[in-house]
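Have a look at the structure below before the remarks.
Shown here is a partial selection of chains from the complex, left in place.
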Amino acid sequence: MLQLPPVQRADERLHQVEHDVLQNLKLRLEALDTPGELAGPPETLGQLLEVSMEQSQVQAQRMLVSQILAGLTADEARILAAFSDGSAFPMLTVYAGGRFTRGEVVYRHSSVGRAAGTQCGDMIGYYLHRLFERGWIMATGFEEAKRTEYELLEGDSGFRKALSQLQQHWPKLKPQRESVRFSPLGHLLWQQLVADGEADREEE
Amino acid sequence: MLQLPPVQRADERLHQVEHDVLQNLKLRLEALDTPGELAGPPETLGQLLEVSMEQSQVQAQRMLVSQILAGLTADEARILAAFSDGSAFPMLTVYAGGRFTRGEVVYRHSSVGRAAGTQCGDMIGYYLHRLFERGWIMATGFEEAKRTEYELLEGDSGFRKALSQLQQHWPKLKPQRESVRFSPLGHLLWQQLVADGEADREEE
């Protein structure tokens, strides 16, 4: 049943697993012993409130950072890295709704996925959605200098397919040309994640 | 302390646990050994970025799919299945705000929960909120043919209770009659999740 990988590397791998298991056990022992930390996900609201009464600022930051990291994929981390120096990228935004009300955003597309070198090129619309929902990014105005990039985006087949699905409900729908970049929260979160990584390296 | 279940099925269950534990150990061994995969949730941003440099498209999809699945309940999976053939359902949407600005959505109610056979009937407002936030669904126009369904929805006690709480702040608030259906992202995500399940079956 177990298809074990080649024998010659088995020793090394077992060693790693052993280290990993012991490391986990250590963290677990410490968490059980440490006020302000939970050994696993909370089982009740009361547990969370209890922990909050004993938590230091560093522990509260760690708890938040670990929840942020658990909600990011590797592709999304690449996209965030592309934004982290303050860069903006062309974005097409499709707003539902009629002539007088702009309505909700129903689709987004951007060149940031290609620029960042993500693996799932067809998921860029969803990556943008997730990063907007998590507060990382915001939409700002059209940049005249990038006219060609906008035209390329408008021709992408995934985008055209989504647009034609939407036009079944709103026949006159047109994408807006905007830019996408880090929000103030995005800059703040990036700083937290980078600082947290550095603290971890120092501890080792 | 351990209240063990009836003995006659214990052997079978232990066998399952053993299989489960070995399976987990196998996955863990493989993940430790496999570039582009993480054995658990990322501990630092650096780890995610490192993984991204070795990740294949299939691995990137898997990472995304597992995060999507971890954020769905069984009731929500039933609701998504009800939408998956392109069906639309009546929805009441309550927008905060005054006479001239439509404002944010503050509550939603729909018959899709009943149609899908969810267990938690009183949580439909929250299920809709979560599925909108995750990009699965969108709101389109009122459907004249479903007039009776809208009237039934407007009479539901949970909805009336929420509306009266909101009317303490906006006395003239009225629900809008809309429809709810898969967004283009919803169709895309559903395809991914179904394809991923089929790939898993083939591997076994």
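Observations
So that you can tell them apart, the chains are marked A and B in the order they are listed, and the count of residues begins at 1 in each.
Just so it is clear, a contact is a pair of C-beta atoms (placed from the backbone, for glycine too) under 8 Å apart; a residue touches a chain by one contact, two chains touch by 3 or more.
Treat the numbers as computed from the prediction; the structure is a model and nothing was measured.
Each chain in view is the same protein; 2 are placed here, and the whole complex, as held in this structure file, contains 3 copies.
Here, only the chains that are shown with their structure count from here on.
Superposing the C-alpha atoms of chain A onto those of chain B requires a rotation of 120 degrees, given to the nearest 5.
Spacing of chain A relative to chain B, judged by their CA centroids, is 18 angstrom.
On chain B, the positions that touch chain A within their shared complex are 19, 22, 25-26, 28-30, 32-33, 36, 39, 41-46, 48-49, 51-52, 55-57, 59-61, 63-64, 67, 102, 133-135, 138-141, 183-185, 187-189. Every residue of chain A that touches chain B in the complex is listed here, in rising order: 1-3, 5, 9, 13-14, 16-17, 20, 66, 69-75, 77-78, 81, 96, 101, 104, 106-107, 118-120, 122-123, 125-126, 129-130, 133, 161-162, 165-166, 169, 193-194, 196-197, 200.
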